[in-house]
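A single protein chain has been omitted; all remaining protein chains appear in their positions.
Just so it is clear, A and B label the chains in written order, and each chain counts residues from 1 on its own.
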Amino acid sequence: MTGLYFGGDYNPEQWPPEVWKHDVALMRRAGANLVTVGVFAWSSLEPEPGRYEFGWLDQVMDLLAEGGVQVDLATPTASPPPWFSLRHPEALPVNADGTRLTHGSRDTYCACAPAYREAAAGIARALGERYAGHPALAMWHVHNEYGTTCYCDHAAEAFRRWLRDRYGDLDRLNGAWTTAFWSQGYASWEEVRPPRATQYLVNPTHALDFRRFWSDELLAAYQEQQQILRAFTPDLPITTNFVFGAWVPVDHARWAAEVDLVAIDHYPGDPGIGAEQQTALGADLARSWAGGRSWLLMEQAAGSVNDGQRLHTKEPGRMTRHSLAHVARGSKGALFFQWRASRGGAEMWHSALVPHAGAETRRFREVAELGALLPRLAELEQSAVQADVAVLWDVESWWAMQATHLPSSELDYLAAVQAAHRQLWATGVGVDLPGPAADLSAYRLVVVPSLYLVSAEAAASIARYVEGGGHVLVTYFSGIVNDDAQVWLGGYPGAFADLLGIRVEEFHPAAEVELASGARGRIWSEDVQLAGAEVIDRYAGGVLDGSPAVTRNVYGEGVAWYVSTQLEDDAYRAVLEQAMRGAGIELPELPAGVELVRRRADGTTWSFLINHGDEEAVVPVDGVDLVSGAEVRGSVTLPAGGQAVVRSV
Amino acid sequence: MTGLYFGGDYNPEQWPPEVWKHDVALMRRAGANLVTVGVFAWSSLEPEPGRYEFGWLDQVMDLLAEGGVQVDLATPTASPPPWFSLRHPEALPVNADGTRLTHGSRDTYCACAPAYREAAAGIARALGERYAGHPALAMWHVHNEYGTTCYCDHAAEAFRRWLRDRYGDLDRLNGAWTTAFWSQGYASWEEVRPPRATQYLVNPTHALDFRRFWSDELLAAYQEQQQILRAFTPDLPITTNFVFGAWVPVDHARWAAEVDLVAIDHYPGDPGIGAEQQTALGADLARSWAGGRSWLLMEQAAGSVNDGQRLHTKEPGRMTRHSLAHVARGSKGALFFQWRASRGGAEMWHSALVPHAGAETRRFREVAELGALLPRLAELEQSAVQADVAVLWDVESWWAMQATHLPSSELDYLAAVQAAHRQLWATGVGVDLPGPAADLSAYRLVVVPSLYLVSAEAAASIARYVEGGGHVLVTYFSGIVNDDAQVWLGGYPGAFADLLGIRVEEFHPAAEVELASGARGRIWSEDVQLAGAEVIDRYAGGVLDGSPAVTRNVYGEGVAWYVSTQLEDDAYRAVLEQAMRGAGIELPELPAGVELVRRRADGTTWSFLINHGDEEAVVPVDGVDLVSGAEVRGSVTLPAGGQAVVRSV
Partner (left out) sequence: MTGLYFGGDYNPEQWPPEVWKHDVALMRRAGANLVTVGVFAWSSLEPEPGRYEFGWLDQVMDLLAEGGVQVDLATPTASPPPWFSLRHPEALPVNADGTRLTHGSRDTYCACAPAYREAAAGIARALGERYAGHPALAMWHVHNEYGTTCYCDHAAEAFRRWLRDRYGDLDRLNGAWTTAFWSQGYASWEEVRPPRATQYLVNPTHALDFRRFWSDELLAAYQEQQQILRAFTPDLPITTNFVFGAWVPVDHARWAAEVDLVAIDHYPGDPGIGAEQQTALGADLARSWAGGRSWLLMEQAAGSVNDGQRLHTKEPGRMTRHSLAHVARGSKGALFFQWRASRGGAEMWHSALVPHAGAETRRFREVAELGALLPRLAELEQSAVQADVAVLWDVESWWAMQATHLPSSELDYLAAVQAAHRQLWATGVGVDLPGPAADLSAYRLVVVPSLYLVSAEAAASIARYVEGGGHVLVTYFSGIVNDDAQVWLGGYPGAFADLLGIRVEEFHPAAEVELASGARGRIWSEDVQLAGAEVIDRYAGGVLDGSPAVTRNVYGEGVAWYVSTQLEDDAYRAVLEQAMRGAGIELPELPAGVELVRRRADGTTWSFLINHGDEEAVVPVDGVDLVSGAEVRGSVTLPAGGQAVVRSV
């Protein structure tokens, strides 16, 4: 399809047939052109084992086809029906403490259980068989938000299989896991188990490998369904929706290579500007995972989002701004969960395109306005986001930093990446988030926030990049451990000490520290000793008084900065701007609160401008505003909450 | 018995026989006339299965009879002895996560387990047989504080039986539970289980029905014993003690019809005035459950109460005031847990009428003074509390609001009811707490705090009440879902929108909001649109700036107020007073801190006046003070902490 997708999850099985026609009419009114159907419909499609009820779905597919709405058809494997649990109790998931869960929610299966895999393949095959060639069918949506793990005996067996593949022999595993500590040496493979409930601290490499294993195991589960569906529809894209969250044991950067279209679900829960920052980070990640190709925002909230404490309801216009911010960064549209708000069930308070109050509401009117706006942006599809800066992203560092008993419980990989990204976001500079071993040559500056775990290869690749003229800015607690989560010895940060021209003997975690410049840091400080670097800022007061806090080292043709604490936002942004200027990056002039994303193709530039502030903002730019259709001369004036997409030649 | 009961739980099995005689002498000294014996005495009465030891109880009963103390004899079924667990491990309770509990505390049984039900019936029968006709026996006390639930397979089976009764066929259950969401459709009854540990959010209707089921199941367990005892003593009252607490899965309003005398245990834990407010609410609830008939305060604390953090010891006179506040509201006396403080065991720090320090203590002296005062109030028994206002109380709304993942985790049904009740308490107006479907015609104003769940019938009944001239004041998050916990569609509050003349499209949970009047609200706000109502107050500032916050709608002959946030106390009281005046209720003139309860019979009024303040208070009234015996002319002067019960003609 050309043009942008607009629509969302559609769950007709929750409603009587008389609602379906009304829904399709409303979809047309809203300009919706793609809906995801069937995500959790297993018990409606196969109410008893082997007995399929496709009648209702046939009707729905036909209605949608007639209405001109395409379907992203889902396999419903994220929620086996109750009959499955009853017949296969051994396939129900088990917690680390041995609690076996049961149905009554969703995702109650162990993806390693043969019975589950067979049942999942069965329903996928039945759907492929039935709907291949249906005129509404445009895409396959396998499963939902892969990420459910388990500690059962099936998982144990699969884990051991994975470990054999990784390590070959037990001695290598014993070495990598440092099992000599606390007498954990394994004498046979069958002794190895998931990191189940134990007496005291868990082995960190054991825990890390269990996350790696699950990422791979779930990918294999995805691929099984992918192959089944591919056979039926060799030409249709197949994907699954990636979900964010610290609990997710899935390495999306690796998975991205295995899906036809990277798709993300994104529910930033912050009631303030944080939601915009998270939106930008999520979208930049998705684009980076997709290798710069287009991707898809598969789910977002139309109205309110739950922050874990309460719903926050998006103010008028905010849903539109969030949608544009995703599209600006490469999303092939804006989809939502879900079309019509549920009357009952666990997510009855999840907002929807059609709220409980119905279509004659402010919410639905904004939906329809967005549906009318998106087609005006269709020309963007061939352009690409410009990014001069990279922020390294590595899920393995994140997992490794989720270990218990790190030097500080406040160390937080995601927070460190977010802090770097939101400073850059505020400057309007484009940012990618490649992996540590990626080719970095296209970037002028590479930021490396708390990259705790780094392989020898990645460290060497980063050093080569700088040697050849690149600029990097590394922050605290980077380069500390290798792939096996074992410390790089000889002085921290072992993997980067030479590159940075420093050496650290001891850490000084701290709630707050002050620097000579007046800057403040949080969480962390280090006793940095110079080994070639120059000092940019120093600690002031406390046990580290006068010792280096921020350093800069010329390395080969390039420059390597080090920031040994979590600087507060203003100070962090100042250092990053200094580093960017040093790297030859021109910073756009941008009023505070205005978000800028630039896309380019063949000499044309599109500037997305979104005013998140409470006051009108004027931004210098020439061209045509695709939103209003108006010509823009010299500058565009954005009202509070307003947006423009200016094409300039 | 005529006159008021005075006494408490007596547990002679904890003490050697030489203490018993001393106890009876002390009871006479204190004026005690009723003690509850045997509540947790199963292992003393039946130390081994089938071997009864009634000798000690015979002695105790005889001693009490001789001393003129009546006995409320308990069946000890709330704590089976250790031998029971050993023989019937399958009858031990199981948590939602599958943990099977064992003895070592109390209440370690599943009330659905056949072995438990048989054993309970056995000991009840043995007691009935033994003590029917004993001169001390005045009442039966079945079990203790029913409320223990379980998730075991016995419970699962009973739950399924209950669901079959409720829904008849599975399709209705699937519809009511919205099982189409997340693929929870049940294909056979045996697939349905208690809401055991599961992966993620639980189905809210499933959880609600599990609470309904347990209320009914425990009631059946009560009734089994009731029938056994009734056969032995057809004329003696049989009851059980109701306990308060958010964990209690018992619908006391429904149970009240099945007991001969409503009895409550009440331990308000607040160290400040909150304890008085809770006392009044608990007592008003008990009277409302009893349909206005007399009821009994079965347990309260003589000395200190644990607030979960620490004991709070009642200041001199406070125990007396608490006792009078219960009696004022219809309690047929004042009983306590327990007579003599335990030396050991889990509740050794529970206060008692005879404390660890013995009878030569301030505490026991106050007990004896109270024992001397109560007989002077005997004439009150034929009078009734006057209540112009009703606050609706519905345990199903409470249970439904205990669902996870509501729009705000701060939504708290009990707190909303308490907030309404304590404003009314402060005005001295009498309050009943009937159910939503009750006949409301006797009230001038009906307050409906956060009645989340409301059936079509109840909503219609409330509307009819207003149509006929009644006044209601409904607060936020009322009328949202039906019996099946499914949203009333078309705009909130679906069940009441027409009555209130408003329509709400979206909620705006918020920590705090401000209103144009200067009032402040907490937790919640709503985007209220007028559909006939007039605006009384508006939101000021924030996203809802200027939109209606408090409204008033003329409906038929009556008036319907809506308050869309949790107003802080002063503002809430002002709105309630305005509504009361509008409803023609005359507000008593009452000094701050003085509690007033009025009872009436045949032209005579009794005014309970309790001064909770730190200063002397003067209250205008004429008559005779039953406490002091003095005549009251024009006004009565209450010292700080003082009380009067004035009979006026």
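Heads up, the rule we're going with is that contacts are C-beta pairs under 8 Å (C-beta built on N, C-alpha and C of every residue); 3 or more make two chains touch, one makes a residue touch a chain.
Predicted, not measured: the structure shown is a model, and the values here were computed from it.
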Residue, one of A:L406, A:A549 or A:A583, that touches the chain absent here: A:L406
Sole residue of B:G7, B:P80 or B:G558 that reaches the chain not shown, by the stated touch rule: B:P80
Positions on chain A where the hidden chain makes contact: 97-98, 176-188, 190-193, 195-206, 404-410, 481, 484-487, 489-492, 494, 503-510, 543
Chain not shown, touching residues in chain B: 11, 13-14, 40-44, 47-48, 76, 79-83, 85-86, 93, 95, 99-108, 148, 303-304, 306, 308-313, 315, 341-349, 355-358, 361-363
